[in-house]
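One structure is given here, and the rest of the page talks about it.
Partial view: only certain chains, each at its native spot in the assembly.
Chains here go by letter, A and B, matching the order in which they are written, and residues are numbered from 1 within each.
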């Protein structure tokens, strides 16, 4: 017999009755606040076409979600069996019912993981499924979701409204035409979908396809990129375009938090080597470190909030990268150092309140040791929410535990869902709202804060902090 | 007046009544399952001789247990006073009643430590002691244990049966004749004591006595080790012998997680230098890093599970090492890096499901940052239980908290007791079964998993995971 999805009303709260009561009281005040999603990877295309369809349940929930398929892969299921496209075009499973069956039969692998929690709520609240997927009920659940997806109520725009999303920020390459954002604006639909400027492809001179990205950047900006000066001008031009299209923020990702200030001459020398294909690994590292600082300088000029995600070793699995490309669930965190690494950047701009620099880490040992003390001191520095693997019940608890006492709540910025999986957005924000209510409830019960303070803090965490930090007001 | 040993039936469970109730319910289902002990350091000799005796209480519980005497030593009691043998043969305390008295008088030093917990249960359940050792009752408890040890019921084989151990794996050097395992097999006794192949003495070319170990390896394998090729053949021969004697796994220990693939030529060059006594420190590090990968290759060939313990700086205390030798409680953990270090190995074999690589760390900061993401992705990689200092109530809690959400339960392998202290085995497994039941109970109460899932998971953690991972089925 299949098991029922539980989704208890009081889930994720501490069992202590008094804590649970206060947590629940706080949660009820924020549970239905509009969703502010200032950072994520939803494809804007789905909102440009009013009739966009998500395809099959496997296309919606398995094939594009590396959280899901990496766990199945870790237990010996080949990606081909899950319908993941190979770069060489070799055949992969195309029967989405079979893919779904494999997923359902292995659903136990997700027990206790955030993926389970998100899927559970998504299946139940979005699609009306009330059983845990398993061998027996797999096809029945497939049918149910498939039927939903075929109705107009499951078009992305309708879900956006149903999810009560106030604003959703996408992440877009510096060279994007933002055509879908434009189409959305011109369509008359009222949903607020804002672009975010992400120049990773052009500032990492060792990125695959960098030369082509630079050419495209030149084309899109109308500036012939022949030296460092024109490179910077092209970036500024694109930022200005993004800003005109509603962007509030930029984003970048680096493996290390190293920052360094190069002279224009040094920067130009490296760029010239890169343009001639002779740049070294050290060149790339120094240029990136410099561009982080330069990015902060531009943010001071144009007011775009600066997001920075540090510490992910991308595409760690060489075989999968070769066979399937990036984003195969093999981005693995590395040790990160901030205190010394950020000093060149903070020496320049850390005291400048015109800059809002939001930092994300995958190395939790830096929470209490480095990031909370830095964010609790520098006016320009804010700490982003727990990221990636740490966007979980325990990840959030550790973040509250290790960050808040030193950084103070007001040097943090609420929550990011950071997802490509659009229908999981309500579940992800719900987990945050529950865990933050529970954290605050615990503080009230232990006499650390009063209930009125907790009420204000709950609203800040669910709604106001991200709106202020990302200038979405 | 002496204090009573407490050993409450509900010990180590959360005080919340509902959590405790479910934890207890789960615990009762696993408490009496047979013990699977896939990794440890019990001396097989004690099972080869049906009349083997443990000696005095001090010989059983103090002299061989560096967990115990290192704590006494840290508070100023000299090892000589505890009867630890000196390498120079200088006299040490030989009155075991005096040693026991010192131990009992300082028993308060163990308050709140896992050693206390294990000793408490061992004293009570194995020897029927019901008081906390102290100055007054020391000799009385000594008598009680001594009397037990003199009876046939306290022969190792009888305890093995009483402890309900289904299988116990020892750890044996690559050059071992496995004579005791052979004697056990031939004795007709049914206890399952399996060897584990540990080549540390021969693959670390900077290990003390390496040359002698190589000679012995040559002798035991019947292969004259003159170059890298014959070295590898000799190892393969020994693995094959171990396998024929029932071994399911290998084990190795390194300070760093560095892996590297040398060409046969490079490997041979280093080995030649080692054989001529001219190898450098760098040679040793590279050769070890290479042999880790080579070990994985052999495991794919012969199916032996590969265990790898990383990050212990052995014999940190120079004075004690010189005076008493190794294993004096001075093996201290060091920072460990896995993400970059394992890449050469994982690039070769990480996707190969024929390999089962079980990793152990002493650096808990790698749990959530590196190991859980790696184990939650690579098909060949599994994460071993909390090791050494972390084999404790809080160590287990931190492991559950930091590993499970990302790795998923099914990429872990249950528990290892890892002990030389045979009579402590039931207590150690009991702590694991209690803490894992408590962890699962907490997940049920918080609505993360359902009760039926928790029941399955509890059995996996106590019994099935290690059996499958170590191919003990």
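The definition used in the following text is that a contact is a pair of C-beta atoms (placed from the backbone, for glycine too) under 8 Å apart; a residue touches a chain by one contact, two chains touch by 3 or more.
As the structure is a computational prediction, the values presented were derived from the model and not from experiment.
Number of identical chains making up the complete complex in this structure, 2 of which are shown: 3.
One rule holds in what follows: only the chains that are shown with their structure count from here on.
Put simply, the C-alpha centre of subunit A and that of subunit B have 40 angstrom between them.
For subunit B in complex with subunit A, the touching residues are 16, 18-19, 337, 339-340, 343, 346-347, 350-351, 353, 365, 368-370, 372-379, 381, 401-402, 404-406, 408-411, 442-443, 445-450, 452-453, 456-457.
Residue ranges on subunit A touching subunit B, taken from their complex, read 3-4, 6-8, 10-16, 70-71, 73-76, 108-114, 116-117, 132, 313, 316-320, 329-330, 332-335, 362-365, 389-390, 392-395, 398.
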